[in-house]
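Left out: one protein chain. Kept in place: all the others.
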Amino acid sequence: MSTSQALWDDSADLAAAALAHPFVRGVADGTLPREAFAGYVAQDAFFLESFARAYALALAHSPDRDGVEAFADLIAGVREELRLHASYARQWGIELSTVQPAPATLAYTDFLLATAAIGGVGLTCAAMTPCMRLYAHLGQSLATTHTSTVYREWIDTYADPGFEALASTLERLLDVHADNVGAARTAYRRAMRLEVAFFDAALDRSGLDGTQQS
Amino acid sequence: MSTSQALWDDSADLAAAALAHPFVRGVADGTLPREAFAGYVAQDAFFLESFARAYALALAHSPDRDGVEAFADLIAGVREELRLHASYARQWGIELSTVQPAPATLAYTDFLLATAAIGGVGLTCAAMTPCMRLYAHLGQSLATTHTSTVYREWIDTYADPGFEALASTLERLLDVHADNVGAARTAYRRAMRLEVAFFDAALDRSGLDGTQQS
Amino acid sequence: MSTSQALWDDSADLAAAALAHPFVRGVADGTLPREAFAGYVAQDAFFLESFARAYALALAHSPDRDGVEAFADLIAGVREELRLHASYARQWGIELSTVQPAPATLAYTDFLLATAAIGGVGLTCAAMTPCMRLYAHLGQSLATTHTSTVYREWIDTYADPGFEALASTLERLLDVHADNVGAARTAYRRAMRLEVAFFDAALDRSGLDGTQQS
Partner (left out) sequence: MSTSQALWDDSADLAAAALAHPFVRGVADGTLPREAFAGYVAQDAFFLESFARAYALALAHSPDRDGVEAFADLIAGVREELRLHASYARQWGIELSTVQPAPATLAYTDFLLATAAIGGVGLTCAAMTPCMRLYAHLGQSLATTHTSTVYREWIDTYADPGFEALASTLERLLDVHADNVGAARTAYRRAMRLEVAFFDAALDRSGLDGTQQS
């Protein structure tokens, strides 16, 4: 079994928790309050900017041309997601440029940036794969089970075969570069937990912005 | 007023919270359970290794010889602290090499490493100064007010004029390099909050190791 | 006058030397031996991989979303150039994957990577702009003056408005981020000299590969 498959299987508990999360259920049946979704989109736009930076650090540290090309593809994929967020922001009057990152967002972005800056390409792939594989899983699951079209564009984005291809690209890089499987597992599970905490925080917030401490 | 003084004054609430923290009171009057202190030492040893890495990134990115020399002094200072921790570990049978970082520890080290890797020297100084200035403050305060000598070596370490000199060195670098005061303030307060959360976590743990989720 | 315009004007001597270089003249009139061009393409493919890494480091260190987006565009532009090189490689039987970098190539890539890793976004833009602006200049000049179509695809690539747009994007970033103009000038001229030396080396080599010392 590939490392990426083993790590995903190993986190089946957290994948299930994410799929059953009230935030995700609310996306599926359309009951998620628009404000909660708007706040999530604002935080996710902040998150994705750091996600792109982490991919860029991995690109810079890649030992070969294949890695350079693959991480460039993945950066291009993040920009597609950011365009989706900008589209939501325009529709719903969310001001993305002034969003204050919530604690759950910063915990995740700091983890990704610290890992990508210091940890090497293999560990970086382990830290970044959960976001891709989990969202492909959520998108594909909700594409067949959702009962409302309120958040259809979001579901379609992550159910798209193009997104699946990006997730697979990153898993392939993980399989190639993760030579320390124990460390990779620790990073992978940590990212999975941070994903669930990101949904928790999205529900906890009442407004569009994170209620950051000052 | 210097930037470093302004940022310290701006965080007087958090400095007061740290000085009044049950963990710090327990160090002052000797009532802190040895297990809680041992657990703190183990987490702090993990933390300090990342602190040294963050200083090293700042050294590498310093634009001039002065910065290279000053950050090398600061790295040497961290090693002194680590020797203190190793001494405690030997006395009290703490196994530092296998310590699992607690969530509060990782939140802090990820923040420092992400900032040092991406944020530039000025922001890195802003993120790192609280740890130095706060501990100099705690050490100097407790040196005159403690009522027990149980944790005297710890108090003496941070009350030492050599530690004050290192804190001042870092504040000088902060004053020189922090050209974005707003961002510096945000990083400084975040580090101050992470310091208080580090003490919270030290009390919450019952044993020597962090109760990390698996 | 913008910083980017001032730095380009300041290097008019080196821009003229590049335009008058026997390598460039040979591209314009088609007299450049195919082997010399093939060797140049092989070295340039190696160079561009490092160029993409340097852009990625700049993306990671960019202080705002605008920089993240712009450097992602510039990375996408490098990939277009690499596709051109792969096309030449297929046509002419050049083996890009085993190319040994020549000293002139390594001098340039080491300079770019060291600057991008350590020097901050402004200095990185100063080090990278000459490659973009000079090639736009050469392409646009040759597009109106070439007397042979042997190397037309190369000329068309760099004469293309899309390439001009990328050069302008990088110059805009240079203008925004280069706060130390003296250091920026030093980096800019150094890159211009490395460009000319790259053409020198392309003529000095007799075969497809760099005559690297072993």
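Residue numbering begins at 1 within each chain, and the chains themselves are lettered A, B and C in the order written.
One rule holds in what follows: contacts are C-beta pairs under 8 Å (C-beta built on N, C-alpha and C of every residue); 3 or more make two chains touch, one makes a residue touch a chain.
From a predicted model like this one, the values you see are computed outputs, not experimental measurements.
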Touch with the omitted chain, as defined above, among C:106, C:150, C:181 or C:203: C:106
Option touching the unshown chain, where B:19, B:75, B:150 or B:203 are the choices: B:75
Listed residues A:7, A:24, A:41 or A:60, member touching the removed chain: A:60
Residue touching the undisplayed chain, where the options are C:17, C:86, C:118 or C:150: C:118
Residue ranges of chain A at the interface with the undisplayed chain: 60-61, 118, 120
Residues belonging to chain C that touch the chain removed from view: 53, 57, 106-107, 109-114, 117-118, 189, 193, 213-214
Missing-chain contacts mapped onto chain B: 49, 52-54, 56-57, 59-60, 62, 65, 68-69, 71-72, 75-76, 79, 97, 116-117
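We adopt the following convention: only the chains that are shown with their structure count from here on.
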Inter-centroid spacing, chain C versus chain B (mean Cα positions, whole Å): 45
Distance from the mean Cα position of chain B to that of chain A, given in whole angstrom: 31
Averaged-CA centre spacing for the pair chain C and chain A, given as whole angstrom: 35
Touching two or more other chains - residues of chain A: 53, 57, 117
